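Okay, handing you the structure first.
Yeah, one chain of the complex is gone here, protein chain that is, but the others are all in their spots.
Per-chain numbering from 1; labels A and B assigned in written order.
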Amino acid sequence: MSIDNEPNVAQSDGSQNTLLDMRNIHIEGFSDEQWHPIIKGVDLALERGQIMGLIGESGAGKSTLGLAAMGFVRAGCRFTQGEVNFDGTDLLKLKDAQKRTLWGTRIAYVAQSAAAAFNPAHRLIDQTIESASRSQLRPDAESRRDAVGLFESLHLPDPANIGQRYPHQVSGGQLQRVMTAMAMSARPDLIIFDEPTTALDVTTQVEVLASMREIVEQHNAAAIYITHDLAVVAQMADIIKVLRFGEEVEQSETRTMLSSPKQAYTRSLWSVRSLEKPEEKGEDIVLSMQNIHAAYGRVQVLHGVTINLPRGKTVAIVGESGSGKSTAARVITGLLPPGKGDVLFNGEALPADLKDRKPEHLRQIQMIYQMADTAMNPRQTVEQIIGRPIELYHDISGAKKAERIAELLNMIELDESFLDRLPAELSGGQKQRICIARALAANPDVIICDEVTSALDQIVQEGILKLLLRLQQEFGISYLFITHDIATVKAISDEIVVMYQGEVVEQGLKSEILNPPHPEYTELLLSSVPEMDPDWLTELLGSRTN
Amino acid sequence: MHPIFITIIKRLALGLVTLFVVSAIIFSSVTLLPGDFGEAVLGQAATEETVAAFREELGLDKPAVLRYFEWAGAVLKGDLGTSFSGRSASGVDRSRSVAEMIWPRLKNTLFLAGVTALIAVPLAIILGLSAALYRNTWYDRSINATTLTTISMPEFFVAYVLILLLSSLWKAFPSLATVDPGMLLGERLYRIALPAFTLTLIIVAHMMRMTRAAIINLLASPYIEMARLKGASRSEIILKHALPNAWAPIATVVAFNLAYLVVGVVVVEVVFVYPGVGQLMVDSVTSRDIPVVQACALIFAGTYIILNLIADVIGIVTNPRLLHPR
Partner (left out) sequence: MSDSTQSPSDYTASSEVGAVRKRRTRRERWWLALKKAPVSAWFGMLVIAGYVFVAVFAPLLAPYGEAEIFPTPFAPWDATHQFGTDQIGRDILTRMIYGARNTMGIALVTTLLSFLIGGGLGLIAAINRSWLDQLLSRMTDVIMAIPSLIFALMLLSIFKPSVASLIFIIAVLDSTRVFRLTRSVAINVVVMDYVEAARLRGEKLSWIMRHEILPNIMPPLVAEFGLRFSFVFLTIASLSFLGVGIQPPTADWGSMVRENASLIQFAQYDIKAGITPLLPAAAIGLLTVAVNFVVDWFLHKSSGLRDEH
């Protein structure tokens, strides 16, 4: 495979420019009492100072391949073929003790969840300099000073003292930056970033991305950046490799990959974000929250929230974690009776508590969850799952029920061969469809969708969103769509509600909210959503400093 | 005040409440006594007057709450009441005070349990740690199989096998662990060799398995994988990354097993006819000498509660989240 010459390749040791050369990697994993292939013959070559983006959907094997670059596999996995040449040495031929002298010092790893990857018992500074200290690179006191310098260039608050803290004493975004400093401490030649910003909110993600990119460039390290988020990888990588089912789909320079992907699969990944529904204004309000105040115990979560949902339309509630958007859903469904305020359904106040609501109320408002896995009883078949609401709300059984179940399965584009399957025998998208069918079985007026696509791969997301739009057109269902993803909002909503810290920042038609002028928070939120433009981050940072 | 003290004080208070409730339960068991109990203790020939006098002595005519506080007050002063045995139908009372009966035996039991703990705790922790460190090797597997078998055996089986081998066939140790107050330490240790060995075998098996499980559980944390990927060696991972987080689980394991020792002591004392509290309790249960049973139960339960309390306090003190609050 050929790699285009990169403009910013490090000019080091003359002829030998290749830092990492992985050839014909095969990795297997043990599950269900058998070995299954995870990586099926992938090559990967990286030059000094180069950043490669490794993208793919869940199960593509990108994390496994990233760790393989260190000559490491997790428990229950094994290399069956291939070589991992790092700076001329095949890591797979080395003993563990020899590999350990490279890990942390010449190859470093940045994990997805910083909160879990830091040892709770040690101070951040001690963990930061651990590898440098072990390799006796320099005196510890010097490493400490250097770490403070790294903290500073990563824009951590109070860089001189933050290292004295323990992991649970700093925020997730800060921890992720400390982990980058930790990886950087021994000045490695290669850093593996394993989805380092996936767990962060968008507004935090921007800052972390910027400081990571800056420091990697500053020290001219090579990196492998693993993510499922195309827009993020576009900001970070010089070249992009697309993986699917443990095999390489294609690889090219970032701009080329974004503008003209060769493979149909890559194009399909790119095209997802083009789905957009024309907005419509609705006057007839089916569901409305009136000045809702709600609390968990003593913690006040919602402060006077008012949201209106027009009949047959989609209102998207957007916000970051802690904004109170899911709490709003719990208030509507009666799981969390509000301290103050009313939920009106067709203009009539619903009883605050679930227990006091009539079956008819319950039938009319249905809910679909983020994790279809946990939303279905793993011990019930598809037939039982969809059949129960039909039985309960419409008192239909026997042949008529079977008929109705078949009809519902058709609506969600599945067939009767799924009837006796258990949830574990379905793919992620199929599970979510069954959940949609369960909601439809009640013939509801309103469906609350709580992050229904966030856990799914891009293509599957699109399929689900299209299905939801079609069902809305056919049956006039109104959706309250809770999400943190702006692309999803663009795809499905008529109106948008922006929430921040338990309050509504603004509500209006999609065109009004997405186009300027914005309130300050909306501006921050919208501008933080990465775009599929390699210059986006640079431009954003430029505009923010001005 | 440092919030950790508040947490500890709360835990101590909870321990006190538990102790209070437990003592109340032990006390109130007397009120469950069947009505003819006076006759059962004093014999068929007892006159109505002696039975009535006995009932009055038990205070069965006073309200239960009042009796509880009288009893608890006396217990705090070291007065555990008077034994039922030694009373006769004629009203002659040759019964002894419970405290007098228990005190020398308590010293014996503490001696046996103490010697066992001194050997078993370090041994079990070392075995557990090394099994976790070299897990899935032949060393780990053989230790695992042995301990799984040992914990499945009743204590008296282990005891009798040891007697058969080390006392009956090869006359190395005495099968009866008789001790008296005048005995020298060396002689005493020799006499309790078999009971201590039995208890050690059982406790080590339990404790080692639990230590291993706790450490392996810890080794599955993402920060341990991170430590590996930072180049830490096996011993560094165990000593520097796992152990500082393992004190709480290990303390729990140790406390749990020392508490288990309390139970094991009862059976082992009976097998070896060792003059300890456990044997006294079993004898008193058979003869239905309620005040003695109550006193023994109170001692065992109190030990158990205090051990768990200590484990929890160690867990609190070594928890970095509590030590270094936000």
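Everything that follows uses one rule, which is that a residue touches a chain if its C-beta (ideal position, glycine included) is under 8 Å from a C-beta of that chain, and two chains touch if they have at least 3 such contacts.
Bear in mind that the values here come from a model prediction, so they are computed numbers and not experimental data.
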Checklist entry - Which one touches the absent chain: A:Glu348, A:Asp395, A:Asp415 or A:Glu520? => result A:Asp415
Checklist outcome for this item: Among listed residues B:Pro3, B:Gly73, B:Gly114 or B:Pro154, the absent chain is touched only by B:Pro154
Next on the checklist: Just checking the interface: what residues of chain A touch the absent partner chain?
Outcome noted: 29-33, 38, 40, 59, 61, 63-64, 74-77, 244-245, 247, 249, 263-265, 267-268, 271-272, 333-335, 354, 357, 359, 362, 366-367, 369, 371, 374-380, 388-389, 392, 412-415, 417-418, 421, 424-430, 433, 438, 442, 459-460, 462-463, 467
Item to check | Where the unshown chain meets chain B, residue by residue | outcome: 18, 21-22, 25-26, 29-30, 32-33, 148-149, 151-157, 160-161, 163-164, 168-169, 175, 259-260, 262-263, 266-267, 270-271, 281-282, 284-286, 288-290, 293-294, 296-297, 300-301, 304-305, 308
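In this text, only the chains that are shown with their structure count from here on.
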Checklist entry - Taking each chain's centre as the mean of its CA atoms, how far is chain A from chain B in angstrom? => result 52
Checklist entry - Hey, which residues of chain A end up touching chain B in the complex? => result 67, 70, 72, 74, 97, 100-105, 108-109, 111, 113, 116-122, 130-131, 134-135, 165-166, 168-169, 182
Checklist outcome for this item: In the complex, chain B touches chain A at residues 221-223, 225-233, 236, 241, 244-245, 320-321, 324, 326
